[in-house]
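One protein chain omitted, others in place.
The block that comes next holds subunit A.
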Amino acid sequence: MIRHIALGLAVGAIALMPVVAKAERIFVSNEKDNTVSVIDGESLEVVETIDVGRRPRAMVLGPDGNELFVAVGDDEAIDMIDLETLEVVRSQSAGEDPEVIRVDSERPYLYVSNEDDNIVSVIDYEQRTLVTEIPVGVEPEGLGISPDGKWLIATSETSSMAHIIDLEAMEAVHHRLVGARPRHVEFTHDGAEAWVSSEIGATVSILDMQDTYDIKHTIRFDVPGVPRETVQAVGVALTSDGRYGFVALGPSNRVAVIDQQTYEVLDYLLTGQRVWHLALNGDESRLYTTNGVSGDVTVIDVDGLEAIRSIPVGRFPWGVVVEP
């Protein structure tokens, strides 16, 4: 018995060792190159470039952490990358022009915004079947899923709305007008709020997700010395301790730093050109940004709130995911 436990512990320790030793990896989708760049979190250099389908944009880690799902819009599919071999192992058809994807933590479901069809598709990626289609407004884009898996929020770019979808009923139950051309949705880690960024409106609408499902605050941006039109809110990242919110401001080449509690804009950090999406690393000490026009990734030190490195990747980097 004791021997068995000891053996079990030893096996466990061996199984754990490579995980502990493994450095963080950052995955960046390059929209123009049809590739995903893999950056080593230690050396901050590109260590691998994975060929994927055409026009890769949004990415998400599978719930078991073994696969990376990549929406390849022009192939109307989701490519699934094995994180051991770093190769596309299968591809799931995903309806017309899939742009943003999110994954259910409980069920084997992928949520896909299909811009051309004004629907959010729900795909069972194990059965490889279409579960259902949820009608929303014109040009669905951003998707956010609540930490408890109860809510999915889809934004429609032309209707300028956040459609709050009940994932039990699989239907939109609240519709809220937000800033023009909403792009991205991120829930706070306690699930109490959803932050919805709007590219043309240059705002972030804070939705109360506990009680009213209404907009409780709107964050506006005013970057000194930059034409107002170039300030466009896109990617959002929120620290789990409730301290900071980060918002990518597109062609103004800045990331806004926001106090997550007071919604006050604390600072604007200079990045590469046309900063688009954001991801925090595992211990939230670093923020990675994709810069579409300059074709690089800016690494921001979260404690010091300063850019510490820029890493050249492929052409038009779009999405970024950090493997925990």
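In this section, a residue touches a chain if its C-beta (ideal position, glycine included) is under 8 Å from a C-beta of that chain, and two chains touch if they have at least 3 such contacts; residues count from 1.
Definition applied: contacts and distances are computed from a predicted model.
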{"item": "Protein name as given in UniProt for the chain not displayed, \"NitT/TauT family transport system permease protein\", \"3-isopropylmalate dehydratase large subunit\", \"ABC transporter substrate-binding protein\" or \"Indolepyruvate oxidoreductase subunit beta family protein\"", "value": "\"ABC transporter substrate-binding protein\""}
{"item": "Sole residue of A:R128, A:K150 or A:R228 that reaches the chain not shown, by the stated touch rule", "value": "A:R228"}
{"item": "Residue among A:E24, A:D40 or A:D116 touching the omitted chain", "value": "A:D116"}
{"item": "Candidates A:R181, A:R254 or A:R286 - the one touching the absent chain", "value": "A:R181"}
{"item": "Touch criterion as defined above, residue of A:M161, A:V196, A:V236 or A:V302 at the omitted chain", "value": "A:M161"}
{"item": "Of A:D33, A:D79, A:E139 or A:E186, the one touching the omitted chain in the full complex", "value": "A:E139"}
{"item": "Full-complex contact with the absent chain, from A:L44, A:L83, A:I200 or A:L305", "value": "A:I200"}
{"item": "Contact set of subunit A toward the excluded chain (per top definition)", "value": "115-116, 118, 137-139, 156-161, 174-177, 180-181, 192, 199-202, 208, 210-213, 216, 227-230, 251"}
